[in-house]
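Inspection log for the structure reproduced underneath, given as structure tokens.
Every protein chain but one is kept in place in this view of the complex.
Which chain is which? They are A, B and C, in the order written, and residues in each are numbered from 1.
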Amino acid sequence: MARKKIMFKDAINEAMRLEMERDESVIILGLDVAGSAGTEQERDSWGGVLGVTKGLYPLFPDRVIDTPISESAYVGAAVGASACGMRAVGELMFSDFMGVCFDQLYNQAAKFRYMFGGKAVTPVTIRTMIGAGFSAAAQHSQSPYSMFAHVPGLKSIIPSNPYDAKGLLAASIEDDDPCVFFEHKALYTMKGDVPEEHYTIPLGEANVVQEGKDVTIVALARMVQFAEKAAKKLAKDGIECTIIDPRTISPMDWNTIYSSVEKTGRLVVVDESYDLCGVASDICGHVSQNVFGALKAAPQMVTAPFTPTPFAANLEAAYLPDAKKIEAAIRKTME
Amino acid sequence: MARKKIMFKDAINEAMRLEMERDESVIILGLDVAGSAGTEQERDSWGGVLGVTKGLYPLFPDRVIDTPISESAYVGAAVGASACGMRAVGELMFSDFMGVCFDQLYNQAAKFRYMFGGKAVTPVTIRTMIGAGFSAAAQHSQSPYSMFAHVPGLKSIIPSNPYDAKGLLAASIEDDDPCVFFEHKALYTMKGDVPEEHYTIPLGEANVVQEGKDVTIVALARMVQFAEKAAKKLAKDGIECTIIDPRTISPMDWNTIYSSVEKTGRLVVVDESYDLCGVASDICGHVSQNVFGALKAAPQMVTAPFTPTPFAANLEAAYLPDAKKIEAAIRKTME
Amino acid sequence: MKTQLSKEDLLKAYRKMREIREFEDRVHVEFAKGTLPGFVHLYSGEEAVAVGVCEHLNDKDRIASTHRGHGHCIAKGVELEGMMAEIYGKKTGTCGGKGGSMHIADLDKGMMGANGIVGAGPPLIAGASLASKLRKDGSVGVVFFGDGASNQGTNFESMNLAVTLDLPMIFVLENNGYAESTSPKYSAKVGSENIADRARGFGMPAVTVDGNDFFAVYEAAGEAIERARKGGGPTFIECKTMRYFGHFEGDAQTYRPKNEVKDARANDCPLKRFADAVTSAGLVDAAEIEAVDKEVLAQVEQAVKDAENAPQPDLDALMNDVYVSY
Partner (left out) sequence: MKTQLSKEDLLKAYRKMREIREFEDRVHVEFAKGTLPGFVHLYSGEEAVAVGVCEHLNDKDRIASTHRGHGHCIAKGVELEGMMAEIYGKKTGTCGGKGGSMHIADLDKGMMGANGIVGAGPPLIAGASLASKLRKDGSVGVVFFGDGASNQGTNFESMNLAVTLDLPMIFVLENNGYAESTSPKYSAKVGSENIADRARGFGMPAVTVDGNDFFAVYEAAGEAIERARKGGGPTFIECKTMRYFGHFEGDAQTYRPKNEVKDARANDCPLKRFADAVTSAGLVDAAEIEAVDKEVLAQVEQAVKDAENAPQPDLDALMNDVYVSY
């Protein structure tokens, strides 16, 4: 435990390495997850497009498998292999690419168990990147996890820091249900304390980042940092915030959210995606249905505006939720 | 206007016929939309899997185009043709199949205009079936429109009766933005008065089905009938319901919903899909954010449970929202 | 005729084909009565394909099927009693009544499911075959799919993936001349007579056989499966066959020539051809064939009765088995 802080992406790498050591049935499938396939150079030249799987191929050369660019086939193969006793970790490079392979997750992996009368077990995990902030424009910046959360049979996991990333990915791989693991690309270089040894964090348990009596902020992935910043600012004015990071949105830890709102009476949900049929309105909707009596003010959403992600830096900055927007929303609940 | 009532599916057929007569650039692409392609028999043997496009091929043999089973290619072709001056109507037989072709809608059609700096116009319409109730099981009974509504750049249209179906489809085809038109298969044989001539219903305008002072029910597609049934029952007990059919969920006619809730103070949203990141929680969330002060009781959702659609008739009946469940939710708001 | 099959094997294969035929013909009749719900796609006429392939397989080998899945299920050893109950939506069904005709599966038998999504099977079996390869247990994966499905991107991608990873996987194309009402002459104009030619371009052996000739299918499949078991990679087998009923039950079939099915039933029925071949070669007696026919008839009759009398699923099944844990 005494080692230096490590990066979010290294925590993810470590989780995979430990799972592969522990369990022979864990395999990795994806584009350039090793790299150099078919060339005369040494393998492992890439380790995934941003190097997250780097170093795993030399350790497990049979189990780190580069695939052609054909997401339907290899994501489906991850699903199929997992229904046959493996625990495949499929890497869908950017979650923006879900549109070319969604069927294998939403109609296949998600439904096998139910359709087949409880006889199927499909412990597949799909790792995939989310998030804006990199001038990666409209097709490489999205966070479409609400679409996955709407599908019974799938679990959706969204870590916000290196410690959670490692523990939640280990839990996802060990979990017997299909898991989609969303990694915010802007968090990859975030550093934090991460135990070297194996550990898991249960899926479906929110993390209460801080407790305060006035308002409950629910925030995901990168938005947790922004929420903390806003909370710090408000603390100077005597406004005390609870910050809840659900960590998984399906299953969602409603109890933690509801009991916090029962204490604070105020809710602000921060999400990098859109409000329409997204996580923010979902949480506001569920809270208003289930702990209406506790609410002292209208719940507020802080989300991206309903536009594709723009390329230009100034537009992208305006597009993203930030501490200022969160602060404004919190103040609104205090009016 | 004096003609007999016609069926929902014939109203849809009529809208397409009239649009094709009015505008040469309207074309239809899909599986067996004419039928018999490559056989020695006469074309138009199918007219779509449930006969909705029947009779159009003989009128427009160049413009009713059967395609191989390759949704990505032909939905994408509908998008591409529409970006090049056509108004293509692509038929995605069941919306459940979105997973094999979503990219062409969500990353392409939806984003062209924005990414390309406002220079693209892509007036494509995708017609697709939704809904349970036919023992069609987990992969032919879904209503995944919330996933489409979460995508800026797309419009999502969900008619509940023959009159609306015709007017909304005409509007969708004439609309300059990409539209996804969701047809509930259980409504196809519903009959109603439908003018013979061409007309459109603006996208983004809810229909207030009935007005009542006590509670606002928002319901979509087939759920509108169930809401009416529940409202009738409650009327006997003196509970007066407003029923709002949004007709389009993106754009959503928030004004109509908000002003109704401002009057009634109570909200029940009925949706055949799931609550998690679905339309029901979305409407509850938006109402609670924006007209919180008017709410006299916790808004209620009536949705399918979070399970795939079961096959067995008794399970499917239990799965679907119905008048009883709606009634119970309304009574809850009146407690 | 020459065959390496013992009399026992021959009778077993024939019985499977007869089970499929009887099962499907009976479902056709029941559907027409209005007693069966949902979308039902029947396999009558194509029996030699499923059985010709699956006679080489054991429970460790995996198959993926299509919307037209009953034949594959039976050929792979799924019990027809449970299947019939499943189609009736009963608690005693293979999937507890929650899947129905389009989703019958029995993973213990290596049957990964009928599938409502055209083209969904190939990636899944690529995965199953990958599992076989990594486990080095000599098992193989077989995917069945139609001429219509052969145009789906998933199928092409999976062929390429199977070649790339050298998977022990067999692609079995059931070319029955129609995808719904559309002919492959329109939708799979590959520039030749055979869709298999398109597959060959992906870099794997590809053959076309008479899919109504059990022995032709059996031999081609045997060669391919043996090669796959030995690490020789994937093979594509196109089987030309015919479906005797509509695309789904309720289809008026106006896209078909009048006598197409009648002629085929009379002159090209895979069961008749099999029976004729083995009896005239003196390998099996006609009486033995007839005995199988009778036994299967009775079995299906009983399966229908049992299914009719079986209870509906308990209501709490609605919420069960969405997840292992949630």
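We take it that a residue touches a chain if its C-beta (ideal position, glycine included) is under 8 Å from a C-beta of that chain, and two chains touch if they have at least 3 such contacts.
As the structure is a prediction and not an experimental result, all values here were calculated from the model.
For the chain excluded from display, the touched partners among the shown chains of the whole complex are A, B, C. Check B:G48, B:G99, B:G153 or B:P299 against the missing chain and you find that the one touching it is B:G153. Among C:P37, C:G153 or C:G177, only C:G153 touches the chain left out of the display. When the whole complex is considered, the residue among A:C84, A:A120 or A:A138 that touches the unshown chain is A:A138. Only one residue in the set C:G77, C:G138, C:G203 or C:G222 touches the chain that does not appear here, and it is C:G203. Contact between chain C and the absent chain runs through residues 151-154, 156-157, 160, 163-164, 186-192, 197-204. Not every partner is drawn; the one left out touches chain B at residues 27, 62-63, 65, 67-68, 70, 72-86, 88, 103-104, 107-108, 112-121, 152-153, 155, 175-177, 204, 251. In the full complex, chain A touches the omitted chain through residues 31-32, 35-42, 45-46, 49, 66-70, 72-73, 96-97, 99-100, 134-140, 305-308, 310-315, 318-319.
Just so it is clear, only the chains that are shown with their structure count from here on.
Measuring from the averaged C-alpha position of chain A to that of chain B gives a distance of 30 Å. A straight line joining the Cα centres of chain B and chain C is 36 Å long. Centres computed as Cα averages put chain A at a distance of 40 Å from chain C. Annotation for chain C: residues 95, 97-99, 103, 115-117, 153-154, 322 touch two or more other chains. Chain B has residues 72, 96-97, 99-100, 137-139, 306-308, 310-311 in contact with two or more other chains.
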